[in-house]
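Other chains dropped; remaining ones untouched in position.
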Amino acid sequence: MAEDLFHIAGKAFTSRLFLGTAGYPNQQVFLDSLAASGAEVVTVSIRRVDMEGGAEGILDLVRDRAWLLPNTAGCATVKDAVLTAQLAREALDTNWIKLELIGDRETLYPDVEQLVTAAAQLVDDGFTVLPYCTDDPIVCRRLADVGCAAVMPLGAPIGTGLGILNPYNIEMICVRSAVPVILDAGVGTASDAALAMELGCDAVLLNTAVSKSTDPVRMAAAMGHAVIAGRLARLAGRIPRRTRAEASSPELGLIGG
Amino acid sequence: MITVNGKARDHADGLDLPALLGEAGLGPDSRGIAVAINGTVVPRARWAERAVADGDAIEIVKVLQGG
């Protein structure tokens, strides 16, 4: 089988798993999880320095191990999201940004009106924008229309592990999207990630499902296999669902028949 | 008075960015750091020349783990 590469904004990736870097028991577990997952892209956040001195950042840890995708997690206004993106660009020397613009702190659900506005501004400012968005096919099209490099619809709210609440919409988005579709948020276990790929997603981004599992390294390996499994199954063309049973073994030549 | 990362504070006359960063243990070569003043990013190459003025709202950020 020829290599099945995946491109965003002209950059090719082999792995279709993007891994978040937050919430691991410790740095070693994170590093082992990253290795076990096979992920080539990791997300990071931008936060204020503690002026009293504080925790080491994780930059040195990941810089040589993965492509960095900074996010604007927690931003609730266009202004904060845009400035966070610009700070990320300065700090990391990358124009890639995972654009998050949440509607409220309780649901962490995207605010799609502001999201489109911020995405357009950042595209104009030269960013490669990957917006975390809802599973709304019209919003996804709008985001592609304003120049986003991919769309990242949610499977379920962040951190819930509820899987893909609306597979119908995710599949519709994939069928219609002019840019890569990366399922972001909601994945709880391996079969969720496989399903995302089977629905036609180009990649899966997850964090909590690995970092907060009982054994993150093993779950990271599970996710790596799951994304490959789902991708291969998508490419292989699954059998149709039938209402009626159909024998696999030969129906003729039964003894006593 | 200036505001650094959301907290108001006094500042010495002639305080510049390198000095302010130094307070947080950050030097000109610290990696994964960025600064904005009054909503505009100040590129690392300009840190040295940027004086801090009264009323400035300064954000000093770094890269952390994230999802």
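Per-chain numbering from 1; labels A and B assigned in written order.
Rule of thumb we're sticking to: a contact is a pair of C-beta atoms (placed from the backbone, for glycine too) under 8 Å apart; a residue touches a chain by one contact, two chains touch by 3 or more.
Please read these numbers as outputs of a predicted model, since none were measured by experiment.
J.: Counting across the entire structure file, list how many copies of each shown chain there are.
T.: Every kind of chain, counted over the complete complex, yields A x4, B x4.
What we mean here is this: only the chains that are shown with their structure count from here on.
J.: Where the CA atoms of chain A average out and where those of chain B average out, how many Å apart are those spots?
T.: Going by mean C-alpha positions, chain A sits 32 Å from chain B.
J.: Of all residues in chain A, which touch chain B in the complex?
T.: Per the stated touch rule, the residues are 20-24, 30, 43-53, 55, 57-60, 63, 68, 70-71, 73, 79, 83-84, 86-92, 158, 207-208.
J.: Per the contact definition, I'd like the list of chain B residues that touch chain A in the complex.
T.: 4-7, 23-26, 31-36, 39, 41, 43-44, 59-67
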